[in-house]
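Read through the structure below, which is laid out as structure tokens, and then see the notes.
A single protein chain has been omitted from the complex, and every remaining protein chain is retained in its original position.
When the chains are written out, they are named A and B in that same order, and each has its own residue count from 1.
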Amino acid sequence: MIQLKGVNKYFYQGEPREVHALRDIDLTIEKGEFSVISGTSGCGKTTLLNAIGVLDSISDGEIILDGKEIANLSAEAKTEIRLHEIGFVFQAYNLVPVLTAEENIGLIMRMQGFDDAQISQRVREIATLLQIDDKLDSLPNLLSGGQQQRVAVARAVASKPKIILADEPTANLDSSNSKALMNMMQTLNEKEGVTILFASHDNYVVESVRRIIRLDDGALVT
Amino acid sequence: MFKTILQVAYRNAYLRKSRALLLILMIGLSMGVMVSIEGLYDGMSMNMIDRTKRSDSGEISLYANKYRLEHVIKYRISDADKKVLALQKITGVTEALYRLEVDGLAQTARKSKPSILLGIDLDDEKKFGKFEEFLKEGELDFGKNSAFIGGGLAKKLKVKIGSKVIFTAQDSQNEIKSIALRIRAIIRSSNINFDERALYIPRGEAARFLSVKQNSATQIALRTDETHTPTLQTTLQAKYPKLSVYTFAQLYPQLQQMQTMMDVFNTITFMIVMIVVFIGILGVMYVSILDRIREFGILLSIGYAYRYIRYQIMIEALLLGLAGYFLGLFVGLLILSYLTYQGLDLTLFAEGMEAFGMSSVIYASIKSSYFISTLFAIIIASLLSVVLPLRKIKKLNPVEVIRSAG
Partner (left out) sequence: MFKLALKNILYYKGRSVTTFLLTFISAFFFIVYVAFMDGSHSSMLKNALDVYTGSLQIYQKEYRDKGGYDYLIEENQKVFEILSDIEGIKAYSSRLETFGIASSKKHSAAMMLTGVDFSKEAKLSQLQKALQEGLYDSTGTCLYMGSELAKKLQLTIGDEVSFVGSAIDYSFVAELFKLCGTFKTGMYDFDRQSAFMNRPYFDTIFLSQNSSSYIVSMAEQMSDNDSIAHQISRDLPTDLRVYTWEELMKSMVELMKIDSLFGYISISLFFLVIFFVIMIYGFINVSTRIKEFGILKSIGLSDRDIDRLLFYEIFILTTGALMLATPLGSWLVYYFEIYPIVIPGMSEIYKEYGVVSDEVPTRFEPLTIIWNVLVVFFLNLLSILYPMFYVRSFTPVEAMRHV
């Protein structure tokens, strides 16, 4: 479903402090996968994840989503792809502070043009699945870390993206919350058939997934 | 220690470049425009007052009692020449002269206008008020039976250089007399009393025309040292009980009032601008402190004294305020120097301005007070702007700050 061909990424290219963050990455992610990019901190996990999510540009190579090259599209086209094809979950939850949990979850669908009834139905469905249906009216700052992260996951899932990219989603959570989150992600993967790609060095995450992609100093370890 | 605080403050003040830049731009531009407006208005009213003093009243004028009320030649000052000589010796008096004035009718073949005939001594007028600067057209030289005419009156009578004007008035013997005058010069003093009405002739001729002694006068005008003016009025009044002594402010209350109104207006403008500047600095400082609240918590918890933080923040605000001030100083001086040397040219509206006693090119004045008062106001606004944010820090519980942000 997603194919990376010879992807390289340099920071400060051409300057003395140049960093070669991703080295000749060739990688294929199949539909329905439940995988993790793993490695020590600074090895390039987030960079790789951002590249896949067309959040960040790459220096050379190709990223192909469902047969379409997406790495070299215009900024507008990339925005469209992020809106419709990809869901994000971040380490720091990153919810919009002025919106309630329900509105945060429904935000992407709203931008995609769904009507209120559709959004409301879908939000409730996901919220029930993630056990936050009683928190829908709360603002983010009134929720615990675990609840906020579940809202973030629900937001990513709600619009049924082709793939969810989750960057260290458990980093700010204690072990019980981490466990619960991973269980839910697994359920989502199985019930909704969502492709999920983590970037994490959390052992619990690494143990929970079906495929581990190891990264060392920007290169894949085979 | 202080050097460190200064260094930290300096780095923090300009840490957020766009923010600091916006603030400095705001203070600088508003201040620049504000002092320019202040200078322009001051320049305009000072110019009007200056020209009125030079063309007519000086700082102090003396009239025969009752003359100001009835405006007739009967109430005139005798031995004006001797009085002027005596007055010139009084401390505080820099120049003195006398004039002879009468109301009458100016006529050309087709037009007539009520006007005044003003007997002057050209050399005295030049010394007294640089009369030559009022010349608009023609030559400042009284030939035989010739006169200068106020620009507004010339326009009304449709008179040009060389035209003939008949002036008719009642002399001291109550006889109606006429005098034919050839126009040699057109005068624009920006004093509407004269520009719209006056014919100027040599004082001696005026005295002959009015059948009075050569040394008679209707007015003695004095240029005085501003500091002496109030006391001079009382001294002179005591010295000359038969004369009425008036200051400029009494003779031209509307100009005095205009000056006062300009001052009030400028003060209000100044205050409003400074309040808004204060709100601007407050916003920037407040947010910049909120951004760093954790940093301050840490500093406090490792034993940094609160007063150091206070100094640091005060210096930050001052650095921003002063940077704005210096930009404002530069912008203000730039605009003001242009307006002082080139002036604001409103010749487009010349007719309206001249008819109401203003010159059509307005020159600004530059006073150091504009910049000094602004400097103090900006310092005060900067310091006041950190009071609220500092309170926030004072209430801070270091442990909580670190925990909550961690």
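Assume contacts are C-beta pairs under 8 Å (C-beta built on N, C-alpha and C of every residue); 3 or more make two chains touch, one makes a residue touch a chain.
Computed from a predicted model, the values in this text were never measured in an experiment.
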Per the touch definition above, residue among B:I5, B:L23 or B:I49 touching the missing chain: B:L23
Interface with the undisplayed chain - residues on subunit A: 50, 53, 55-56, 75-76, 79-80, 82-84, 86-88, 90, 94-99, 107-108, 111, 155-156
Residue numbers in subunit B that touch the chain omitted from display: 16, 18-19, 22-23, 25-26, 29-30, 33-34, 37, 40-41, 70-72, 103-115, 158, 168-170, 174, 176, 192-193, 253-254, 257, 265, 269, 272-273, 276-277, 279-280, 283-284, 286-287, 290-291, 346, 349, 351-356, 358
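Following the convention adopted for this analysis, only the chains that are shown with their structure count from here on.
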Whole-Å gap between the CA centroids of subunit A and subunit B: 70
